[in-house]
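Note that this complex is displayed minus one protein chain, with the remaining chains in position.
Letters A, B, C and D name the chains as they come in the text, with residue numbers starting at 1 for each one.
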Amino acid sequence: MVRFGKRFSKPGTAPGTLRAPEVRRVEETSIGIMEYGPERLDEWRVGSVEEALARRSGLAVTWIDVVGLHDVEVLQQLGETFGLHQLALEDVLNTGQRPKVEAYEDHLFIVMRLLHPNDDGLESEQISIFLGKGFVLTFQEIPEDVFESVRERIRHGRGRIRRMGSDYLAYALIDSLVDHFFPVLEDLGARLEELEEEVIEDPDRKTVGKIHTARKDLLVLRRAAWPEREVVSALERQDTPLIGKETRVFLRDAYDHSVQILDMVETYRDLATSLLDLYLSTVSNRMNEVMKVLTVLASIFIPLTFLAGIYGMNFDREASPWNMPELGWYWGYPLFWAACLVLAGALLLLFKRKDWL
Amino acid sequence: MVRFGKRFSKPGTAPGTLRAPEVRRVEETSIGIMEYGPERLDEWRVGSVEEALARRSGLAVTWIDVVGLHDVEVLQQLGETFGLHQLALEDVLNTGQRPKVEAYEDHLFIVMRLLHPNDDGLESEQISIFLGKGFVLTFQEIPEDVFESVRERIRHGRGRIRRMGSDYLAYALIDSLVDHFFPVLEDLGARLEELEEEVIEDPDRKTVGKIHTARKDLLVLRRAAWPEREVVSALERQDTPLIGKETRVFLRDAYDHSVQILDMVETYRDLATSLLDLYLSTVSNRMNEVMKVLTVLASIFIPLTFLAGIYGMNFDREASPWNMPELGWYWGYPLFWAACLVLAGALLLLFKRKDWL
Amino acid sequence: MVRFGKRFSKPGTAPGTLRAPEVRRVEETSIGIMEYGPERLDEWRVGSVEEALARRSGLAVTWIDVVGLHDVEVLQQLGETFGLHQLALEDVLNTGQRPKVEAYEDHLFIVMRLLHPNDDGLESEQISIFLGKGFVLTFQEIPEDVFESVRERIRHGRGRIRRMGSDYLAYALIDSLVDHFFPVLEDLGARLEELEEEVIEDPDRKTVGKIHTARKDLLVLRRAAWPEREVVSALERQDTPLIGKETRVFLRDAYDHSVQILDMVETYRDLATSLLDLYLSTVSNRMNEVMKVLTVLASIFIPLTFLAGIYGMNFDREASPWNMPELGWYWGYPLFWAACLVLAGALLLLFKRKDWL
Amino acid sequence: MVRFGKRFSKPGTAPGTLRAPEVRRVEETSIGIMEYGPERLDEWRVGSVEEALARRSGLAVTWIDVVGLHDVEVLQQLGETFGLHQLALEDVLNTGQRPKVEAYEDHLFIVMRLLHPNDDGLESEQISIFLGKGFVLTFQEIPEDVFESVRERIRHGRGRIRRMGSDYLAYALIDSLVDHFFPVLEDLGARLEELEEEVIEDPDRKTVGKIHTARKDLLVLRRAAWPEREVVSALERQDTPLIGKETRVFLRDAYDHSVQILDMVETYRDLATSLLDLYLSTVSNRMNEVMKVLTVLASIFIPLTFLAGIYGMNFDREASPWNMPELGWYWGYPLFWAACLVLAGALLLLFKRKDWL
Partner (left out) sequence: MVRFGKRFSKPGTAPGTLRAPEVRRVEETSIGIMEYGPERLDEWRVGSVEEALARRSGLAVTWIDVVGLHDVEVLQQLGETFGLHQLALEDVLNTGQRPKVEAYEDHLFIVMRLLHPNDDGLESEQISIFLGKGFVLTFQEIPEDVFESVRERIRHGRGRIRRMGSDYLAYALIDSLVDHFFPVLEDLGARLEELEEEVIEDPDRKTVGKIHTARKDLLVLRRAAWPEREVVSALERQDTPLIGKETRVFLRDAYDHSVQILDMVETYRDLATSLLDLYLSTVSNRMNEVMKVLTVLASIFIPLTFLAGIYGMNFDREASPWNMPELGWYWGYPLFWAACLVLAGALLLLFKRKDWL
């Protein structure tokens, strides 16, 4: 189904109430920390916030990556340490958020969504990111790690990532999230291509279901892609000292990507609609063909059968010379066949002319 | 039907004329009052405005909740006491209003709608809210109480609600109204999921009616959700001293929720459309299948019946050796069967090739 | 048809040329005048402009209501007396105008439309209103009077209408025009409800025509409702001393109504579309059902008829023991019936399984 | 086809290159000049620019109307005389321009389109207008003259046209071009009305083609009407001393007309779509009716034919008393007929109940 997740607070709940998601999508909460500056990098992975914070040594950027949201305590502790707003913390746990960016006094709260293709279509994971001065916090629901490539870049000191601040780290994470749409779109594009071939060459009853599934996946994609474009655009234009000028140039690049993704989603949507039209016409055409075969066959044999029925009648030939004298003719039977062939031939010619054959 | 309510003033009626709604949806008007500050809470429920107002003791926030609109007097008295604008009072009684917010000199008038699912689809109730300095007035048509959770929070002093002013109370009420869409949407989502399954696995004649009903419910939802988003957004941005800065942060949160609701409504609409397409294709496919069976059966048996008809003819075999000599052959009948089987086999092969079997 | 009226000036006509409408929709031009202040009210109805103007006694507000447009002279005289712009006068006569508001130096020119349901659908009448300092002029095509309720309010001094100026009178007239949509919409809503029932329970060939008519009426409504919303909104925001601050609050109320009307029109349009889909599916389903009955019946009897045809053949049983020995069996005929029943039963079972019965 | 004209410069051509249109739509270029002031009017029509310019006597307004575009020289000379921009001159010759207005330093360049209904649908002509201080140049492709009424007004000194400047002349020309849409729209409206009747009463195979043609014509209209509205609106708001304040009031009137035209185009588009839906349902309904007749007839006679087939079988009655004893019954044949009638009656009753008759 197209819902992001079934989680929403009970209506009337006090805002800012932290409640763990109902479905526990990971066994153990795991906290990974990277602390780095241009010269040095520390990296460790622990299970509790205390351990995580204890080893900090004050390098330029701290990135704390939490996987698993069922432990409200972890969130609460991090919230207190870094001064995160209670409403933002609540949204981390309500995993059905739309992608958005919210500016609080000394940090930005960014929600992005990651799409995992599985058997039922696209599953959606919420990634929450806090960007503050010198720190970035990320919260993932499941450990399938989209951030590994960024970690690699930090480890190897590739590119400018080690030289720049937390804003660039946040950009890099967002960029990897945005770019993650591309392979998903490629998959969908390939599926649509296959479907197109299937529709043209050999559509069966399941084809329309597949088109429906593709359209549903495009709805999911679109619901995620539209607000993500807004998020990246808002970050680029955000009036905040947290994001430096140099990073904004890169955010423009990420914005380009997100526009491109949207563009592809919309094109694919149009394409899927066109595909459905094509499918329906094809089915209609097939029906037509079936009907024609039936009509041609029936039209030819129904009169012939009537003729045969005639000469199967038992009118008493002895009662009158007018009663079926044909039955006694010398050439009666051959003439009957001749009549049949002529009739059939004439009908075939007629249908040929009507272009039904 | 998709009308909010049939109530509108007779064209040409003087604006500000108070007339009770035609349909009395509750037996007795009931007035519930909560008066509270950080330290103290008074709560009582009475039947007349005089009683309601007499017990006020001047705490920070007064919340008067009126259930039942048929007693115009109640409205009139409250309007005079709190200086409410006549046009706003009229709108309280004309229960077909779109959600809106109107700024009067010293109070805000807010109309929201609450959706109750019942057997015929979604029924819509108008909730009118007045927010003034130190007071909040709410008017409900029926007692089914969406505000109970807020009352509970006030009673238990949970969260910040007791410490803050009437603006926060109004926010809390609006938030609970907005959030009330979520379970309705969840229901609809579940219904659509069931319908999808039904369409794929076993669509019958009632399925399309169910899809139609779902689309109608989505229309009702949409008509309520679009303006409610605007209401929350307008409140957040409203240039009024009645709403404090702190409360605006919370309104932004409510705004997020209302956007999410709209987003889901739009996605469900797309989904329902796709579902209808799927249904129509499925029906089309079934028709095709039915046609194919008929065509295959008829195509095979019509020629055979003709053949049988031939040898049922009574041409006088004695009149000529050309008249149906087959009837006198030693292997005539077996040969006839052989011909039938060959013909049927050939046709079956042909249909197999055409992929009709 | 969806045209407002066929009237437009011949291309190239000099602007401001006054020409009476081709169709004379009323016998005699009739001019009704109300002159009033808080204390006093004069009211008279005459046939010529001279009489009309002669009796004016200089009270605060003069309302001249002209019914019937074929007398260009009347218009010309009023135009000169009140200094109305020539282009506006031309538009009064070209009765196919869209609702609009135009600001001239010392008066506003407002065009509204009134919808009268008749047998062919909705007929549209143009109402032109001039608002100047101390006067309001209204021009109606036909006497069916939508303004009577306003006149009553003036006569009885109800509400604030007698105390306020010409701007409030103009508001009251516009408000009654806007509110006049409500009963029309109610009618349409009821028709759609009936149609929905008809589609679900007993659609026939005329149903789709009725849906088409409803859609056409909605087009007419929409064409009138969209610009009227703009008119009311423009009046509320118009930068003119002709409309006082107090009246603007009331215009906001009228604006709310016009938005509500549009909202209902759009919802009804969606509903009519959904209704058409429902109708088409229902027709499709019926076709399916018809096809199934034919297919089941034909599929059962065609093979049986073939079988009967077989044993009607005249193969010469004496020519060979292989020729139709079944005909001579002791249980031949009963066996034939048994075979028929078994075959029919098997086919019925098959169709049952395919869910066709 | 819906193309305005096939003309476009070869890609890569230097901008401002003047090349005559490929298709020569008029034999001889003809140049008509009107020079007038409040008191005097000179009018002459010649074949070359030199003659045209030689007779000018310096009155307030000069209007040069060129019919036929194949003589590039004419354009070039006029361009030099009046200081027209090379890019604008190029656009005069590239007759596939969208309606637009372009401000050059001391003149405005306006492109409008004129629609001529012909057998294949709507043909589109480009009218180019230059408005400068004291002069107006117009370029038409074909001589079918839409400006004659304006010329008449100048000749007879009707209205204010002789008293006002070149801006008013340009307005008058544009107004006559805008108003020229009305008769075209009236035609289309009448066609749609006829089509509606045809669809309801007697649709045949050509009906859908006619609806398609109407939709194509509406596309052409829309492509011309949208940008023309923008042109008139831009002229009204243009920040240029070339257009006086008085003329702007008249442009607002022309703008109203163009909005009305667009409004009608959009409504007709909706109507045409609804008409197509109606047509498709009607066709669907007819198919249904055909199917029902076939089904009822076949359903009744197929079982009867089977019955007749039974008693045509040749089971050897002498071989066994069980072999078709019915054939020897005294009431056999009448009983057979009775059975047939009962069966047929029962089936007819069944179909009656199913509402198929």
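To be clear about the criterion, a residue touches a chain if its C-beta (ideal position, glycine included) is under 8 Å from a C-beta of that chain, and two chains touch if they have at least 3 such contacts.
Predicted model, so just to flag it, every value in this text is computed and none were measured.
Only one residue from A:18, A:53, A:259 or A:335 touches the chain missing from this view: A:259.
When you scan A:287, A:335 or A:348 for touch with the missing chain, the hit is A:287.
Contact with the omitted chain, checked across D:36, D:279 or D:351, is made by D:279. Contact residues of chain D toward the unshown chain are 1-3, 6, 8-17, 85, 87, 91, 96-98, 100, 102, 205, 208-209, 212, 215-216, 219, 223, 276, 279-280, 283-284, 286-287, 290-291, 293-294, 297-298, 301-302, 304-305, 308-309, 311-314, 317, 324, 326-334, 336. Panel shows chain A; residues 146-150, 152-153, 158-161, 172, 175-176, 179-180, 182-183, 186, 189, 192-193, 200, 249-250, 252-253, 256-257, 259-260, 263-264, 267-268, 270-271, 274-275, 277-278, 280-282, 284-285, 287-288, 291-292, 294-295, 298-299, 302-303, 305-306, 309-310, 312-316, 319-320, 322-324, 355-356 of it touch the chain omitted from the view.
What we mean here is this: only the chains that are shown with their structure count from here on.
The chains that touch chain C as well as chain D do not exist here; no chain meets both.
Chain A and chain B have centres, each the mean of its CA atoms, that are 25 Å apart. Inter-chain spacing, taken between the CA centroids of chain B and chain D, is 40 Å. For chain D, residues that reach two or more other chains under the stated contact definition are 312.
Arrangement of the chains shown, judged by which pairs touch: a linear chain-to-chain path with two open ends. Under the touch rule stated earlier, the contacting chain pairs are A-B, B-C, C-D.
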